[in-house]
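Yeah, one chain of the complex is gone here, protein chain that is, but the others are all in their spots.
Take a look at chain A:
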Amino acid sequence: MNTVLSRANSLFAFSLSVMAALTFGCFITTAFKDRSVPVDIHVSKVMIKNVDDFTGPRERSDLGFVTFDLFANLQPIFDWNVKELFLYLTAEYSTKSNTLNQVVLWDKIVLRGDNTKLNLKDVKSKYFFFDDGNGLRANKNITLTLSWNVVPNAGILPLVMGSGHKSLAFPETYETAKSY
């Protein structure tokens, strides 16, 4: 029995299998690619306050304010398997109560076709830089790192850390002025 429907069924099933093989080929040609690019982070202003914290268990916490510049060329990351990058800037530091604290300060979604040359100046933190206590004051080793989550067409979603960090120090006195 060979009808139009049976031929359509064979044709569609065969095309679907070939499409799956092509998708796997797209994944396998980019699976071992290094997706790290150099990042240049420059911090222009650092300030610290001690404010009421309604998000945590304590009544008052340290709140950091960081103004930074960010330069990165993300074009080498975009191959035919990458359709989106989720960039996020994290601050890492250690305190007496926690050896590793990570706070996301800023993020951005870069789609395929967007401007991939990141050239940002005087950017303020998008999110609050809250410590869960008083670990920011006089902390001399805060590390800013830009990382990204690569969203592919097919395959693994890697988390990549950009090469290039920035260490900064918070002052020892709290800022009491209202303006920032």
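Everything that follows uses one rule, which is that contacts are C-beta pairs under 8 Å (C-beta built on N, C-alpha and C of every residue); 3 or more make two chains touch, one makes a residue touch a chain; residues count from 1.
Heads up, the rule we're going with is that contacts and distances are computed from a predicted model.
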UniProt protein name of the chain not shown, from "AP complex mu/sigma subunit domain-containing protein", "Ferredoxin-thioredoxin reductase catalytic chain, chloroplastic", "Proteasome-domain-containing protein" or "Signal peptidase complex subunit 1": "Signal peptidase complex subunit 1"
Contacting the left-out chain in the complete assembly, out of A:19, A:51, A:120 or A:161: A:19
Residue of A:36, A:67, A:94 or A:153 in touch with the missing chain, whole complex considered: A:153
Candidate in contact with the missing chain, chosen from A:78, A:129 or A:148: A:78
Chain A residues touching the omitted chain (full complex): 2, 4, 7-8, 10-11, 14-15, 18-19, 21-23, 25-26, 29, 78-81, 153
